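A single protein chain has been removed from this complex, and every other one stays in its place.
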Amino acid sequence: MELLVKNGFVYDPLNKVDGEIMDIQVRDGRIVGRVSSSAEVIDASGMIVMPGGVDLHSHIAGSKVNVGRLLRPEDHYWDVVPKTPLTRSGVGHSVPSTFTTGYRYAEMGYTTVFEPATPPLKTFHTHEELNDIPVVDKACFPLFGNNWVVMEKLRDGKLNECAAYVAWMLKVSKGYAIKIVNPGGIEAWGWGKNLTHMDDEVPNFGVTPREIIRGLCKVNQVLGLPHPIHVHPINIGTPGNYRTTLETMRCVEDLAKDGKPCIHITHVQFLAYGGVDWLSISSHADDIAAYVNNHSHVTVDMGQVIFGDTTTMTADGPFQYRLYQITHNKWVNADVEAETGAGIVPITYVRKNYVHAVMWAIGLELALLVKDPWKVYLTTDHPNGGPFTEYPRVISWLMSNKVRQRIVKKIPRLARVRSNIKDIDREMTFSEIAVISRAATAKALGLKDKGHLGVGADADISIYRINPKTIDPSSQYREIRRAFRRAAYTIKDGEVVARDGKVVKTPTGRTYWVDPQIPQDQMARTVSELKDRFEDLYTVRFANYGVSEVLLPRSTPIPAQSTL
Amino acid sequence: MAELKLSLRRSLRVPIQAEVINPTILAGKNLSEVCKVQVWEGNALTTLEDLFKIDGELAKDPKEQAVIVEGDLSKARRIGARMSAGKIVVLGSAGLLLGEEMTGGSIVVEGAAGSWVGAKLKGGSIEVKGDAGDFVGAPARGSTKGMEAGEVIIHGNAGAQLGCFMLNGLIRVKGKVGAFAGVHMQGGEIVIEGDSAGRLGAQMVGGRIVLLGRTPSVLPSFVIQEVRPSTRVGKDKLEGPFYYLEGDVAEDSWKGRLFISAAKNPHLKFLEEHV
Amino acid sequence: MAIKVVLLSGRSIGQGRGKEAGKESQLYAEAATSCELDRSDLESLGVQPGANVRVATPSGSVILVARRSAHPHPGIAFIPYGPWANALVDQATDGTGMPSFKGIDAEISPAPNERVLSLRELISASCGGR
Partner (left out) sequence: MTVYDDVVCPFCGCCCDDLRIEVEENRITKIENACVLGRAKFEVYRVDRHTSPVGLQDGVPRPIKLEDAVDWVAETLVKSRYPLLYGWSSTSCEAIKLGIELAEEVGGVCDNTTTVCHGPTIQGVHDVGEVAATLGTVRHRADLVVYWGCNPVHAHPKHMARYTIFPRGRFVRGRSERRLVVVDPRRTDTARLADVFVQIQSGSDYEVISALRMAVRNEEIEADAVGGVPVERIEELADLMMGCRFGILFFGLGLTMSDGKNRNIDAAISLVRDLNARTKFLIMPMRGHFNVSGANIVSTWQTGYPFAVDFSRGYPYYNPGETSAVDLLARGDCDSVLVVASDPVANFPRAAARNLVGVPLAVIDSHISATSTCACVTIPSAFVGIEASGTTYRMDGVPLPLRKVVDPPEGVRTDEEILSAILRRVRELKRGG
């Protein structure tokens, strides 16, 4: 099967192509140098051609997301998706059903989406849902930051054993990266408590958040994983938390090697607050951005807030309880034995609300103040800041100071004073948008065949009905939003899967997972030790734990070479 | 007012989705257009003409449009849903979700109505001459935004959880009500002329409930304030004496108010000791 | 003489085992046709454990076998889940989808001359045949 995408303005930052008119050739799902004359032709003249979107942090699947769906029938009623001869029915808005999730990503030109938090004990559930998310490629990040075995090994200084355990866990859960959420704080939440300092000791475990982050950062390097530790630090959503965020980034500064990132701080908008309470909250995006600008070992993603109704959900149980206390909305808590927790609270971000307006500003400030777009990625921490379907809106905000300032005029005066957004006039280019939404995210995830259109890459391509020569994104932000909302074409593995924002084909995407290669005797020791104490940790048997590869329809393991 | 008459041609085997029986949708059309308006009958689309004999007049403006419906419509869900103006008269019984999310105009049902009468009501008035089912004026599942405005009058009895999560407006029941009238109520008024099955105002944080009949008991989480000789609902003065209680104390920032007829509830006399 | 009770239906070990043995098994029938009453209530009824009683509610009435409850619960009749108990349950759900399977006002009277229906008899009596 061959495809020729002709005459589009191509934005392929990884290959340093910046809006040149080029043809892209596809054969058998991959980008190739040339195709035969019988190739199907897509005339992309007057349109933008980019690699398919790659989202590295979006809560789309798993037990927590599903309880979010269960919690919010009122969120589904007004956004319904009927069945068609091709597509399944479903519901949308802030926590869409699985089929709808896949379609809506594809309709926006996204082809790869990673679920960033799964409790290993329930990761089979996550994969079952990922299996039901059509079109896109996907993966999930198991949670390690409050795992009992991890904390014990790090306390005892047994780094290699910890690494072997993490390797085993990634293998059995079919996970992709090490996710850390509120390290140690969720274990403390097992007793209704939380940790607020990097050097607080986790009750009963004798380790600190700092030691957990550093330890897992080292484990990550030892295992040679493709993505650095993916960290949601302590004190999220708390005024004054920019200090712990900086401390979190600093705490692994010395571990960086070869100038490569060794930590990803996620949804950093929720982590850049100054002030001492909600009345004095202010933006410290500038401090965070300055640190990121001056260091090569850290990357971040935005976690942009969208005004409107959405559902917050994180593994951070104590944070979600605090959010309940603030909002008095309905609250879900879901602790997971020996591993982690989760919480869910619906929220409505209101433009006229001073705190929400500051949050809105911070997300944009971070994206715009971090000079190198390869270090800051487009996310809303779906659905925490807002649903992923609002990405086009965020793109329009990043590309147009005009629309930003229009909104700035409508937010409370105090929010204007306590943020920097009014003074930032940077407007991102199409190339920069391509970086933050596909090229850099694919690179950060270590997906070598994604995020670019060079020969050999997966033929995941999105084409948008925008002529960069004639449009002025600064004033025509509505057109930008519209065009990114409905891709003219979304091509997945060389096949057109969506046309003009409508799904036309529903292939099954890959499930990526990392298969760390560690010495067999080390793995055998880990397994035997775990088997011996498994009953002490869990209420399920060792044999019934984990995810069998045969249950993943397009299992795509990525070997990682460890130095164990 | 222009009167359009819809007479049911055949008895309904499966439910129909009758939100098109609605002046807001029908006004401005001509008769042949009305005939072709689509209606879900179970899982299949049919036309109004297939279900009803249609005649009468059509107005340009929904305000000037009355729709008279004849037949047993107890399987017709959502009659008058989202209507904004005009009038609907149902000469038989109506099904579930009568006047759901209605914003204006009026609906009169000569017979009984199913559950969720006036769900999410935002304005207008609904009058049911017979009995009504459960969840009068309630919100969608999971939502805390119940009836926001408007008026519902039930001449017969009403079921459980009447006025659930009610925000504002008035519900008046001439007959009996099921348990949990005014549950999670946040504002507005409920007047019950008959008896209550109990648990009045459970978890309410605002609004007023007046009970002229009997209730088996009051919840322990309501606190007696005083005995009042009378109370007012709109322009009407209702003669008591009433036990006046506030609650639900088990909730945050409660200020719900209950007025319970003292004469009809001698078994609650013990409350007077706590005044 | 008849007594008034509150009827609870619920799970019991016998009913749980019986349903696996089969709905037409004796194990199931024995479990699901028993009506557990407090000793004092049996006395007021004037019947011995093992005697047939009629249990009636506004929704229906069935003949069941009176049993003495293992632990005291005066005023309460317990019948394991099953079609016999469900012949006494109102189908109204108060808009929740859930009928009131527990907490039904019932009247119990001795029925020495009446017979407990088998599952098939009960169903054909209450639902009719096809």
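Here the chain labels run A, B and C in written order, and each chain numbers its own residues starting at 1.
The rule is short, and it goes like this: contacts are C-beta pairs under 8 Å (C-beta built on N, C-alpha and C of every residue); 3 or more make two chains touch, one makes a residue touch a chain.
Predicted model, so just to flag it, every value in this text is computed and none were measured.
*Asks:* Which chains here would be touched by the one that got left out?
*Replies:* Answer for the hidden chain's contacts among shown chains: A, B, C.
*Asks:* Would you mind spotting which of B:Asn22, B:Gln65 or B:Ser115 touches the chain that isn't drawn?
*Replies:* Reading the full complex, the residue touching the unseen chain is B:Ser115.
*Asks:* Hey, which of A:Glu337, A:Glu495 or A:Glu529 is the one touching the hidden chain?
*Replies:* Answering carefully, the residue with contact to the hidden chain is A:Glu337.
*Asks:* For subunit A, enumerate the residues touching the unshown chain of the complex.
*Replies:* Interface residues of subunit A facing the absent chain: 61, 63, 65-67, 69-74, 76, 80-83, 88-91, 95-99, 121-122, 124-125, 128-129, 132, 148, 190-192, 204, 321, 324, 330-338, 341, 344-345, 536-544, 548.
*Asks:* For subunit C, which residues touch the unseen chain?
*Replies:* Missing-chain contacts on subunit C: residues 6, 8, 10-13, 16-17, 19-25, 59-60, 69-73, 76, 78, 81-83, 86-87, 89-103, 119-120, 123, 126-130.
*Asks:* Given the full complex, what residues of subunit B touch the hidden partner chain?
*Replies:* Residue positions of subunit B that touch the missing chain: 13-15, 17, 40-44, 74-75, 77, 96-97, 115-116, 134-135, 140-142, 144, 161, 179-180, 183-184, 199, 202-203, 217, 219-221, 223-224, 248-251, 274.
Simple rule for what comes next: only the chains that are shown with their structure count from here on.
*Asks:* If each chain is a dot and touching chains are joined, what shape do you get: line, ring, star, complete or other?
*Replies:* Chain contacts: open path, no cycle.
*Asks:* As a quick test, compute the distance in whole Å between the mean CA positions of subunit A and subunit B.
*Replies:* Computed from C-alpha means, the inter-chain centre distance equals 46 Å.
*Asks:* Starting from the mean Cα coordinates of subunit A and subunit C, work out the distance between those two points in Å.
*Replies:* Chain centroid spacing, subunit A to subunit C, equals 56 Å.
*Asks:* Which residues of subunit A touch subunit B in their complex?
*Replies:* 71-75, 77, 328
*Asks:* Going by the contact rule at the top, pick out the subunit B residues touching subunit A in the complex.
*Replies:* Checking each residue of subunit B against subunit A gives 139-143, 252.
*Asks:* Which residues, counting only subunit C, touch subunit B once they are in their complex?
*Replies:* Going by the criterion above, the answer is residues 94-95.
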